[in-house]
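All protein chains but one are shown in place.
Chain naming follows the written order as A, B and C, and within any one chain the residues start at number 1.
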Amino acid sequence: MASANRNEPPAGAAVSSVRHRVPFYETDAMGVVHHSNFVRYLELARIVWLDEHDLPYRKVVEQGIHYATTKVEVAYHRAARFDDVIEIFTWIEWARGASLRMAYVLRSGGATVATGATEHAAVDLEGRVRRLPRERVERLRSLALRVGV
Amino acid sequence: MASANRNEPPAGAAVSSVRHRVPFYETDAMGVVHHSNFVRYLELARIVWLDEHDLPYRKVVEQGIHYATTKVEVAYHRAARFDDVIEIFTWIEWARGASLRMAYVLRSGGATVATGATEHAAVDLEGRVRRLPRERVERLRSLALRVGV
Amino acid sequence: MASANRNEPPAGAAVSSVRHRVPFYETDAMGVVHHSNFVRYLELARIVWLDEHDLPYRKVVEQGIHYATTKVEVAYHRAARFDDVIEIFTWIEWARGASLRMAYVLRSGGATVATGATEHAAVDLEGRVRRLPRERVERLRSLALRVGV
Partner (left out) sequence: MASANRNEPPAGAAVSSVRHRVPFYETDAMGVVHHSNFVRYLELARIVWLDEHDLPYRKVVEQGIHYATTKVEVAYHRAARFDDVIEIFTWIEWARGASLRMAYVLRSGGATVATGATEHAAVDLEGRVRRLPRERVERLRSLALRVGV
């Protein structure tokens, strides 16, 4: 889980980011953002990454494919609070014929709030694993840090 | 919105209830349950009511119908907190050919926490309004407090 | 609930708005935004309204006050879907010594998606109702549509 120790996206990665102002409804009775919401923050960034680097997710779905999440890892470094602005950075670590792995750094106020990674399997609308079209895999691989995994 | 002032289900109503122990992730930085979660609590009770009095919702969906929510009203009387057990009571107020209205009382520790009401339209899987099958409407009307609305 | 029938903010109101791109995690198995999330959308707009017209909510809290939600009403006109951009408009309907009422219109793609209203009581950090400072009430009343309620 090397990716989870980074404080910033690796040099050379095709990175996207999104800024998220923490709503009150994402806080909990500890006075901080509930940790489960960070998994949602990763999705916010992933969607923007697909917009900017590959095929927008709504178009992926129109083609009859979903990227089902098969693994989530989040390491929490600092608490985030109501009204903090969190910037979530993401890039692709690898792509295979029917799966991919994204990595994330979440920063706020100049500090790393969390790091994370997610893995996804391409599935059809019934949830069966499906190989991605060749051009999709080639595009994703060309963006990945470790091309030959 | 008479229903929202009741402290208990009306006499003679076909009532269902469900107990819900408040998880930490439903609290917010005020130290109480975030008010948006009460709308979800209503759904928990509505599902049990359909199980107990009419057709379980998964079977409604198998028949190609959803009950889309068209209106929500919640009046909050007291805060609820982590680990409180809330009991949500629900009954049907009226049913028409393609719509229905449910009412709710939420109680905890002997006190009313909230009251509410929801209205729903029967829609097909593409979201178009659809009349309910006659036997569905008749069953729902037979359970409703105000049959002829 | 006159406010819930409007398709746009009333003329002369001090309106704020916020744009929200629907994340995948707010959709449900009907393929649309789950209705409970609209209650959260109202909060997004309310926070921006406080920023733009009165005291930012984080500063309200620093003064030892929360605006506890005492009532929520939402009327759903159309479904919203993943990746739709919803614009939530809000304004204040009235303010009293310890309470206020906000109204909302949610629009997307040129159509009204929902309308709503919320009421709030000023409470201290232990949840007891507290009168707002005089300058707060005067400011809120000056922004309200119906000053003398």
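Note that in this section contacts are C-beta pairs under 8 Å (C-beta built on N, C-alpha and C of every residue); 3 or more make two chains touch, one makes a residue touch a chain.
Note that the structure is predicted; figures quoted are calculated from it, not measured.
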Touch criterion as defined above, residue of C:36, C:70 or C:99 at the omitted chain: C:36
Residue in contact with the excluded chain [from C:49, C:67 or C:82]: C:82
Residue in contact with the excluded chain [from A:19, A:71 or A:131]: A:71
Sites on subunit B contacted by the missing partner chain, in the whole complex: 23-25, 40, 43-44, 47, 56-58, 61, 82-83
Absent-chain interface as seen on subunit A, which is shown: 1, 30-32, 35-37, 39-40, 43, 66, 68-76, 79, 125, 127
Absent-chain interface as seen on subunit C, which is shown: 24-25, 27-29, 31-32, 34, 36, 81-82
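To be clear about the criterion, only the chains that are shown with their structure count from here on.
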Subunit C against subunit B, contact positions shared by both copies (same if over half, else different): same
Centroid comparison with subunit B (C-alpha atoms), farthest chain: A
Whole-Å gap between the CA centroids of subunit A and subunit C: 30
Inter-chain centre distance, subunit A versus subunit B - centres from mean C-alpha coordinates, in Å: 36
Whole-Å separation of chain centres (CA-atom averages), subunit B against subunit C: 23
Shared interface positions of subunit B, touching two or more other chains: 31-32, 36
